[in-house]
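A single structure is presented below for examination.
Note that one protein chain of the assembly has been removed; the remaining protein chains are unaltered in position.
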Amino acid sequence: MSFARLILRRKALLFAVGVLFSLVVISIFSPYFVPYDPDALKVLDRLKPPSAAHFFGTDHFGRDIFSRVLVGTRVTFILGLSISAFALVFGVPLGVLGGYYDRLGMVIMRVVDAIMAFPAIILALALMAIMGKPGMVNVIIAVGMVWAPRMVRVVYSSTLSLRENTYVEAARALGASSGRILIRHIAVNLLSPVIVQSTFTFAFSIMEVAALNFLGVGIPPYVPSWGGMMNEGRTYIIRAPWIIIFPGVFLALSVLSFNLLGDALRDRLDPRLRNIV
Amino acid sequence: MSYILRRAAGMVVSVLLVVTITFILMQLIPGDPASVLLGPNATPEQIEALKRTWGLDRPILVQFYKYFANFFRGNLGESIFFRQPVLEIIGQRAETSVFLGIMALIVVVGLGIPAGVIAAVRPNSWVDNSLLLLALAGASIPSFWLGLMLMVLFAGKLHLLPSSGYTSVIATGNIANLKNLILPAFALGFVNAALVARTARSSMLDVLRADYITTARAKGLRDSVVILKHALRNAAIPITTVVSFTFASLVSGAVVTENVFALPGVGSLIVQSVLKRDYPTIQGIMLVVAVLYVIINFITDLTYAFLDPRIRYR
Partner (left out) sequence: MGVAEPKYGGTLKVALASEPGTLDMQLTTGVAASIPARHIFEGLFAFDENYTPKPMLLEDWELSADGKTVTFYLRKGVLFHNGKELKAEDVVASLERWGKYGLTSKALWSHVVELKAVDDYTVVMVLDQPFAPLETYLANIYGGPRIYPKEVAEAAGSEPISPENYIGTGPYKFAEWKAGDYIKLVRFEGYSAREDAASGYAGKRVAYFDELLFYFVPEDNARLVGIQAGTYDYAVNIPNDLYPNVEGDPNIVPIIVDHPPIYPMALCNTISGLTADVKIRQAILAALDMEPIMLAGYGDPTFWKLNGSYFAPGIRWYTTAGTEAYNQANPERAKELLKEAGYNGEPLRIIVAGDMTAQYNQALVVADQLKKAGFNVDLQVYDKATFFARRNDRKNPQWELAFSYYYTIPDPSLVLMLSPTYAGWWDTPQKRILVEVLNQITDFKVRYKVWEAIMELWYIEVPAIKFGDAFQLHLKRASLKGYGTEYINMGAAPYFWNSWKE
């Protein structure tokens, strides 16, 4: 790698880690330090533009957007991370096993195809409606069910490719058991595609939760979250754009940082296998 | 050959699975089309009367059986709300969605791949960095936001493009109607273009560093030949994966875009149908979507095998 590239990567990585670290700190400590109670409805103060009193302005209920964005970090991160974790926990084992064992693979992929055929919003909407009362856990399950199949697909196609590698054939020739091959050779090399897919899952799942709010289901209304704020602010995009802009910026920064982090991890872990997404 | 046959059987299974899952989901979701149609002021008796007329009060297995019996006769039933055959409604809306999808795909591939390739060929230049930043920004913008911004700017302020709606090109024979799809296609495709660009860039970068590329260059082959013949070909697999994901998310993403731009497409049809509990329409659309989806996946998998001869489907 050229020297310039190394430095740039380092800077980008530093930036990413810095942002993510700050966000984690914010998510833990912000409720104690924010200037206003994020849920305080002061309807008479509604739709005020950013000012010294309200750094990011107020929304249509008079709630302070700055406080909401900061406190919303916690919920947003918990949601994003839980959904990604859900997709990981279900997606990776199924994808690996399916990619390695053909018969199993056919079955798994047909079910995955079937689930992926449902547009994400529809599936999440249907699952939420079935699970009854809206709530964080139900949202995580519903949206997680939408993203897990995608993870299966990514892992499956990577496994398909990986198992053809010469060193796998060599290991098999040497008599290594399937389990050993799976873990030592294949799973280890899946880290990079899995990580990259997880960063996308994080970003998109947050949007999806927001879309669920738009359809009338989703996380309970007085829990601040970036996606929820962007959806509530949709109507005001011309009149009071600050309602959407600030949570959007935070979201973009998080996604950016996750992606940069993912890239850097990928570079470190195994540069040879980066041609598989 | 046997692979193709087995795969075809698998596809049929997937489609049947989708239809069954849809049916089960609909039964589990509370609410029903009669209540929705008659509205909030209807009495329970009125709702029951309507449900009886529509056969919704019969046992689930009976309804399921009737549905499949009709299905195999090629009859997908009639939409409860529109009183038209489901296939007809889907057909009417399909044009909008198909054109929107194609135009969005053009944005995705037309913007994404060249951007990724250019960035890869000139790593670390300002071109590369700004494209990368743009791509990352694009991946974090909600498409409804982008759509609304575009609408306000190009339609509201500049009056360059229509703000919403779509009139059929096929019915009127007027190609200019596609103007209505430009803003929505861009809003829909931009996010995925960003993803494709990133993927294309990273896979191209890896490939460009490989030994066989250095060899080709050393042999004196021109850069363009190197890029097109060798690098792209090998970078194609991950790009194909992302593009096929894009198709899936185009269908989902179209739901929001169609809503924002008032486009009479299949995306908004399915959301409306779910919200109104129009069971026959929901099932009809899921069937069509499933078939399309399964076919696209099949093509994608075949493309993998074509691009990487090492992947043999046993």
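The chains carry the letters A and B, assigned in the order they are written, with residues numbered from 1 in each.
Note that contacts are C-beta pairs under 8 Å (C-beta built on N, C-alpha and C of every residue); 3 or more make two chains touch, one makes a residue touch a chain.
What you see is a predicted model, and the numbers here were worked out from it, not measured in a lab.
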Contact with the hidden chain (one of B:Ala137, B:Leu275 or B:Ile296): B:Leu275
Residue among B:Gln63, B:Asn124 or B:Ser163 that touches the chain left out of view: B:Ser163
Touching residues on chain A - with respect to the absent chain: 39, 41, 43-44, 46-47, 60-61, 125, 129, 133-134, 213-218, 220-222, 234-240
Sites on chain B contacted by the missing partner chain, in the whole complex: 29-32, 35-44, 46-47, 49-50, 52-54, 79, 81-84, 89, 92-93, 148, 151-152, 155-156, 159, 162-166, 259-262, 264-265, 268-269, 272, 275-277
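Here is the rule we go by: only the chains that are shown with their structure count from here on.
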Cα-centroid distance, chain A relative to chain B, in whole angstrom: 20
Complex contacts: residues of chain A adjacent to chain B: 2, 4-5, 8, 102, 106, 109-111, 113-122, 125-127, 129-130, 150, 153-154, 157, 160-161, 164, 200, 203-204, 207, 210-211, 214-215, 230, 234, 237-238, 244, 248, 251-252, 254-256, 259, 263, 266, 271, 274-277
Complex contact set, residues of chain B against chain A: 6, 10-11, 13-15, 17-18, 21-22, 25-26, 28-31, 123-124, 129, 136-137, 139-142, 144-145, 148-149, 152, 195, 198-199, 202-203, 205-207, 234-235, 237-238, 241-242, 245, 248-249, 251-252, 255-256, 267, 270-271, 274-275, 286, 289-290, 293-294, 297, 304, 308, 310-312, 314
